[in-house]
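These notes concern the structure reproduced below.
The complex appears here minus one protein chain, its other protein chains still in place.
Let's look at subunit A:
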């Protein structure tokens, strides 16, 4: 009997602990002290990259600046991996307060989450070997192209150049690896991500970005649907970031000197919150 009672106490205590842990994990209150969890990419050089305990990239710098403006100290930020396929779920379930992960604003996604920003406008581009001779979209005819399973950029290119031969993997890193080995001719996604690979030590000087093969990718900060208060605060923070020059510096350091920034579109004006 005694043992049974003790175990009952233990179960209750364990349950309480688990619940408490849940409380800590949630995105936290809005602004002012406390901790905040932000979703970023962990595997995209130049955008959001985790190396050991260090995080770097454009998204990381933007997220840090915005968090600071919202009243969180840098040490209070918990970074969480937000792979493309989990971004909506992370926001909806409240596991992260915001997602800054090369997150393009689309009408489909607006049904699920709200966006603050945009903070950057990227374009779809190609990454090719330096001596490949591919300079534009038509150069892809009959060539081998790599992209990530289910990604929209590959579908769009395939519609424009039907003769392209498409191979897909689950990560862009695999594409970059196969591209460097010469088994495929090009890979496609946003120019920001591609510049990140072109600047990586392993590929530096071997790969080259071919811009202007598709439409714009408008990066926003994903937040809970209908949270206009946070959206406005983030937009103010973004405006301030552009004004005081931090934005320009972040873009230049993270995307590299060879990255040709489209200055007719960048820095973008944050859209109205809804």
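Just so we're on the same page, a residue touches a chain if its C-beta (ideal position, glycine included) is under 8 Å from a C-beta of that chain, and two chains touch if they have at least 3 such contacts; residues count from 1.
Basically, contacts and distances are computed from a predicted model.
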Options "Aminomethyltransferase", "Large ribosomal subunit protein bL17", "Cytochrome P450" or "Amino acid ABC transporter permease": UniProt name of the undisplayed chain: "Amino acid ABC transporter permease"
Residue of A:42, A:79 or A:169 in touch with the missing chain, whole complex considered: A:169
Chain not shown: contacting residue from A:53, A:74, A:108 or A:131: A:108
Option touching the unshown chain, where A:152, A:253 or A:266 are the choices: A:152
Chain not shown: contacting residue from A:35, A:68 or A:144: A:144
Hidden partner chain, residues of subunit A it touches: 84-85, 88, 108-109, 111-112, 144, 149-152, 165-170, 174, 177-178, 181, 183-184
